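Left out: one protein chain. Kept in place: all the others.
Chain IDs A and B follow the sequence of writing; residue 1 opens each chain.
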Amino acid sequence: METMLFILSAFSLILTGLFGVLTRKNLVKILLSLNILETGINLLVVSLGYFKGGKAPILTNSVSAAQGINFVDPLPQALVLTSIVIGLSTTALALTLILKHFRSHQAVEFVKLEVNE
Amino acid sequence: MNREVVILLFPILAAFMIPAGTIISQKFGRLLSPLAYVAGIIYCLLLMPMIMVRSRSVIIGNWLPPFGINLFFSPLTLGLVLFIFLLALFILLFDLRNTESKKGQYYLLFNLLVTASAGLILTGDLFNIFVFLEIAGIASFSMIAAGRSSAGGLSAEYSKSAEYSKSAQSPQGAQSPQGALKYLIQAQLTTLLMLGGIALLYSATGVLNIAFLSSFEALKSSFAFLTLLLILLPIFLESKLFPFNSWVGGAYQGAEPSLAAALSGIAGTAAALVLARLTLTMMGSSSAFAAASEKIRVLLLLLGAASILIGEGAAFREKNLKKVLAYSSIGQMGMVVVGISIANTDAVRGALFLLLSHGAAKVLLFLTAGFFINKAGTPFWKDMKGLARRMPLAGAFFIIGAMALMGIPLLSGFWAKLELIRGAVTAGGLAGVAVAAILLATILEGVYFMRIGHSLFEEGGITDEGGVLKEDKIRYNAAYLIPCLALALSLIAAGLFPDLINTWLSSAAHELLNSQTDYTGLILKVGGGL
Partner (left out) sequence: MKRNEPLINLFGLILIILLAVLVYLALTDSGQGLTMLSADLEQRVSYSYLLKNVTAAGQTENQHGQAEVILGREDYENGAVNIVTAIVTDYRMLDTFGEILVLFAASAGVGLLMVERKRGKAKEASEIVKTAVPIIILFTLITGFYIISHGHLTPGGGFPGGAVIASAFILQFLAFQKSSRNKVFKILESLAGIGLLAMGLIGLYLEGSLFANFLPNGSLGATISAAGIMIIYALIGIKVAAELSSISADFIGE
């Protein structure tokens, strides 16, 4: 039940981000929408590793298979760590590009280039 | 010992050394990087005899798949790594003399792009594919944005001229990362969705390893279709498939010629192989995706056929030489995708042959185009009238590359397209659409390359106007001659002796199509059960 709730909120974040990327014109807003989408994806990944009543995957007591292992899945959390760092890198780079774009066009939107003619 | 993995480390080591090395000299990266590829190529050749006999799954950190990550070394993957290392070496040699000095970071990013492409070819893990895609992506965005827009690689004379400085001040002609930004947004969107797909698949099966996934029990048909589609999205984008290729024009226009060569020759090759790995090895004969594989295959076929027509049509209408080559890349990659989607031995062999032939020919064409653009001071092929008359050797290189792309007999492209069409005819059914698209595209390619060639060899034109083009005789430097000569000769050699490549590609196609014995079996046998 909780898992479904997490997944539902993850999907609503993903769709919000998708909507922003598709409809916004301002590049900074597109970037923000991408970050919302990324948060949604990260939440989805983590919630797919959630089990009801599961503890954080740090062994604070001795555990044994016979008594049942009561942890949430650690692998999605490791994947999300990677994904967060990647998101940070792309955001930094995208901001640089937007800044560069702004310096040459005085606009934070895509402009039509007429270099070809 | 799993020492095959060292092959990935040559470019990484070079990349790691560059930040400190740049403090000593700005030229450090430019001089070091080619050496890394020479070492990598030698190492590749040393490994070749062993891998040719027996494919190997190499593990990282001593953890067997599915718990750890494995790299798969087979004649196909090692051969492709050798191929992209060679292309990288040629492109770097070209850069040695022909462009104004680039910053050290440029070469760092270039090395990371090649590393990521090699990693994409070798890896056997889904999430690892995501990571390597991101490395390749970030490296490409930055390098594209660093290039000069539109004219790209202008000669020093031209950039000093009044016309250029005027255009640099006006908003349109200045450096613009617009192409890179478009690419970044689209690539980021699709890779994030891919991560969602990977997580969904993991929650259903509990593994991330391609070999283990393919031998899983059946997934629900609609769920399998959804996850496969999400996972394939960024690969569609990288292989420039139809609805995902609006970034191509802007990105290639902004990129320097040598970078455009790298993007289409190196990153394109890697993307196509990942597509083959996912759609043939993982999805092909597996039990897990049986319900959805037919739908995905039809989708690939139709998208491939559409991008063949759209790419070649756009190239037909384009005036900017680099964009012509970029759009023809869309068409050629479409053919590769069609071959992969048909999935019989002839078609896959043809697709792989075309992939190699296209990679080599595009690098040759982009480097030569860079040379022309540099000398003519304009990116438009109509303004390059008579240029090839003054530089017959470069003109000949351009014609050889163009003919290899078209598929003129006795050049590599001919055999590739022949195999591809033979495979499509054997398959019948919808593949007929693809045959028609390929034939039509070949005619279009013929026409527009003929027009460009005619314009290049036309009498009069740019030579008489003086001005931009200096009167003194044009000298080829070795940095241009050696890579282009090697590429042109190999295109001809592959055309004259296609059997040499075909025997290798037959085993490669066998590996992709018979994943049970040639891929999954090898990894499952080594790896533990679950």
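The rule is simple: a contact is a pair of C-beta atoms (placed from the backbone, for glycine too) under 8 Å apart; a residue touches a chain by one contact, two chains touch by 3 or more.
Note that this is a predicted model, so its numbers are computed, not measured.
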item	value
Option from B:Ser203, B:Ser239, B:Thr269 or B:Ser307 whose C-beta touches the chain left out	B:Ser203
Sole residue of B:Ala291, B:Ala306, B:Ala396 or B:Ile482 that reaches the chain not shown, by the stated touch rule	B:Ala291
On chain B, residues whose C-beta touches the chain left out of the figure	1-3, 5-6, 9, 12-13, 15-23, 59-64, 66-69, 103, 105-106, 108-109, 112, 115-116, 119, 123, 125, 127-128, 131-132, 134-135, 138-139, 141-143, 145-146, 177, 200, 202-208, 216-226, 288, 291, 527-530
Interface with the unshown chain - residue positions in chain A	3, 7, 11, 15, 18-19, 22-23, 25, 48-49, 51, 54, 56-66, 69, 71, 73-75, 77-79, 81-82, 85-86, 88-90, 92-93, 95-97, 99-100, 112
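FYI, only the chains that are shown with their structure count from here on.
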item	value
Chain B-facing residues of chain A, complex	14, 18, 21, 27, 30-31, 34, 37-38, 41, 44-45, 48-49, 75-76, 79, 82-83, 86, 89-90, 93-94, 96-98, 100-101, 104-106, 110-111, 113-116
Complex contact set, residues of chain B against chain A	127, 131, 134, 137-138, 141-142, 145, 149-150, 167, 171-178, 180-182, 184-185, 188-189, 192-193, 195-196, 198-200, 202-203, 208, 319-320
